[in-house]
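Structure first, commentary second.
Left out: one protein chain. Kept in place: all the others.
Up next, chain A:
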Amino acid sequence: MPKSFNNNMLSLQHISKYYQNGPNKAYVINDLSLDIEEGEFVSIMGPSGSGKSTLLNIIGMLDAPTDGYHYFIDQPVHQLKEKQRSALYKQYIGFVFQAYHLIDELTVYENIETPLIYQDIKGSERKALVADMLDRFGIVGKKDLFPSQLSGGQQQLVGVARALISKPKLLLADEPTGNLNSKQGEEIMELFRKLNKEDGVTIVQVTHSEKNAQYGSRIINLLDGRIESSITL
C-alpha cells in the first residue's frame, strides 16, 4: 500500500476519473499522481476540457475519483464514508468559484456567516468573526446588500471572505478571476498571496492567466487528464 508523507497537505496517487460512454471509457483524469505540501500555492493551467475543474473538485472532495488513492492530512479519503469526508471538508477546505456562487436570498453578511452556522458556532462568536472579515475585506458598508446589488469584483470578495471565514488550511479556487477585469483580478491575487505568505494557507487555484499563475509557487500544466509539466518557481 502506498504511503503518504508527513508534511504533505494532500497526496493523490494514481487517480483516474472516467465516464462510461457506451462501451468506451472517457477519461477526464488519467492515472494522475500529485503531492501538495502545506504552505504551497499551486496554479493549475491547461486547455479547456483538460480536467482542471474535475481535479480541483476531487481535491476538494466534491467529486470522487473512479480509481486511485487520495490522502488528505494523512486521512485515506478514498476509504472514508460520506459523513466523515464532509466533516473533514468542513473543517479544512474553503472553495472560491469563477461564478462567485453566492446565495441570492442572503445578504453579504449572511452569506459570510452561513459556513459558521453549519459548524455550529455560537451566535456571539459568529458576529465577531464576520465583523472581522468584513473589516479585513473593506466591505462593512455592503453587509446588508444582496449579491445582485454588488459588482462582480465585490461579489468575488464576498466569495473569498466566505471561503476564509472558517479558517481553512486549504483554499481551492476555480478560475476566481475569470469573470473579473484585470484590476479586480489583481486585487484578488494580492489577497491570495498575502493569505499564503502571512497566514500559511495552502492554495490551489485553476487559472487561464499566465500572469496570475505567477503568483503561485508551482505551476502544473494539465493535458487530457495528465500532468504535462510541473514547474516550481
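Everything below uses one rule, namely that a contact is a pair of C-beta atoms (placed from the backbone, for glycine too) under 8 Å apart; a residue touches a chain by one contact, two chains touch by 3 or more; residues count from 1.
What we mean here is this: contacts and distances are computed from a predicted model.
Undergrad: Mind telling me which option in "ABC transporter permease", "Ribonucleotide-diphosphate reductase subunit alpha", "Peptide/nickel transport system ATP-binding protein" or "Septum site-determining protein MinD" is what UniProt lists for the chain we can't see?
TA: Looking only at the record, the undisplayed chain corresponds to "ABC transporter permease".
Undergrad: Considering the complete complex, identify which of A:His78, A:His101, A:Arg193 or A:Arg226 is in touch with the unshown chain.
TA: A:His101
Undergrad: Quick one: which of A:Leu62, A:Leu80, A:Ala131 or A:Ile227 touches the chain that's been left out?
TA: For the chain that is not drawn, the touching residue is A:Leu62.
Undergrad: Tell me, which residues in chain A touch the chain that this view leaves out?
TA: 53, 57, 60, 62-63, 83, 86-87, 89-90, 95, 97, 101-106, 110, 113-115, 117-120, 162-163, 166
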